[in-house]
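In this view, the complex is presented without one of its protein chains, the others remaining in place.
For subunit A:
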Amino acid sequence: MIKIQRLEMKDICKSFQGIHANKDINVEVNSGEILGLLGENGAGKTTLMNILYGIYQPDSGSILINGKPVRIANPLESINLGIGMVHQHFMLIQNHSVIENIALGYKDTPFLFPRKILRQKIKSFSSQFDFQIDLDQKVWQLSAGEQQRVEIIKTLLNGADLLILDEPTSVLTAREIKELIDILRRMKADGHSVIFISHKLNEIMEICDHVTVLRKGRIVGGAQTKDTDKLGLARMMVGKDVALTMDREKLPKGDRVLSVRNIHVTGDKGVAAVKNVSFELYKNEIFGVAGVAGNGQRELAEAITGIRPIDSGKVRINGRDITNLSPRQIYDYGISHVPEERIRFGIAPGLFLYDNAILKQHHLKKFSKWYFLNYERIKLHTKSIITEFRVATHAINNQIRNLSGGNIQKLILGREISEQPQLLVASHPTYGLDVGATRFLRRHLLELCRQGSAVLLFSEDLDEIFELCDRVAVIFAGEFMGILDTDDERINDIGMMMAGSKRMNSDPVEAGLTT
């Protein structure tokens, strides 16, 4: 009954624009087994699974089912082979009922009266796995956990023997996670195999039989979960050489620039996103905030730059209180900002390069008089940014949306540091950029810091944090799990801190701060 007894992926390589997303990956999963794929964001887990599901084609390497090589050209072929995938973002029609969604994805849906005929089949099927969902409810009325169950039913109805779950717990509540684990156990007992993608150590340890750890597109380790522990996995995930920093010159700590005290910030969903965060930042210093995306980094950055209101607590720059001032006022006090999602928040895509080069500076005397912009100066300024930051473009009266991500980001950084800010808040500045642009931007951040500015760097890329930062705070669920020097021994446990399972005492300087 189970078609997939063993699935192997051999020497899989895949690169995007010259960057390896997967390099020589070998994984194997057997019937009745749950394989965990562990790794940070961007480690290549999802790419690998998209190859297995037929969304991408590998550059080289092969996929074998029960020892026989197969070619998977598209998701439909993958479904027919018995592979099912539950994407991180559900592929459901929100306005349709559960049964309509199932009918859409089911390969043997009858042409006439699909709902009536499928209903019986689903009923008998879901009792087997103890799914309890009202088939006539609209999907938008369901909780995230219920929606996920609909996705799982869809794959199982199509005869999936191998289920791929991409970050399945990221949207679930604790109870729903328990229910999901129950379902997975039952499937395992039935002889199904599961590939479980996650960056959460606890879950991997609890659910998986075997775990493979990916880092930067390569396999860096693997183990039976019963033979390993969380610490071992965390080390593998982050890499043992984390504490070895690059050729960064050690600068003397300067005066205090920024002080953040006990701030609380509310997120978009109305719940607390930043809880009681305090830290200080000094001249000549790069301070990193590490953490898995969505743990309050964005809200913290927005609170400091004035985009999001602060519920309580104080933010001071050079001793001046800037709490809840307008973004313009905060900018004028010397805080500039390289926002995340550069296309959405960093630029006006349809405007020319030179318009974008002065987005927050149009009010400065040198660029405008009364209501009129001085385009001559603006264009000169833009040209100087383009030369200095090596923005590749054929003209400055080019819509900025035509530039590549790296060039857009170079222009944004050039714009933000052209006025020599006291503090630069940079959110994921090199996210999604190629190696060249990444190195270029990092060098400029170091240079800025050498010139006497302070940098607050939000990043999910631990290598970036270790390469650039003097100190690093780890944020989890809106709280700092600790602030450490990057040359501190304890930094090896940063993976555990990011997963929220370990809290470090702050160093004495920071501890004294709250008093």
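Here is the rule we go by: contacts are C-beta pairs under 8 Å (C-beta built on N, C-alpha and C of every residue); 3 or more make two chains touch, one makes a residue touch a chain; residues count from 1.
Note that contacts and distances are computed from a predicted model.
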| item | value |
| --- | --- |
| The complex's invisible chain, by UniProt name, from "Threonine 3-dehydrogenase", "FeoB-associated Cys-rich membrane protein", "ABC transporter permease" or "Cytochrome ubiquinol oxidase subunit I" | "ABC transporter permease" |
| Contact residue for the chain not shown (choose from A:Ile93, A:Ile133, A:Leu231 or A:Ala477) | A:Ile93 |
| Contacting the left-out chain in the complete assembly, out of A:Arg6, A:His20, A:Lys121 or A:Lys138 | A:Lys138 |
| Touching residue (missing chain; options A:Val70, A:Leu104 or A:Ile307) | A:Leu104 |
| Touching residue (missing chain; options A:Gly32, A:Gly61 or A:Pro114) | A:Pro114 |
| Residues of subunit A (touch criterion as defined above) contacting the omitted chain | 74-76, 79, 87, 90-96, 100, 103-105, 107, 109-115, 138, 140 |
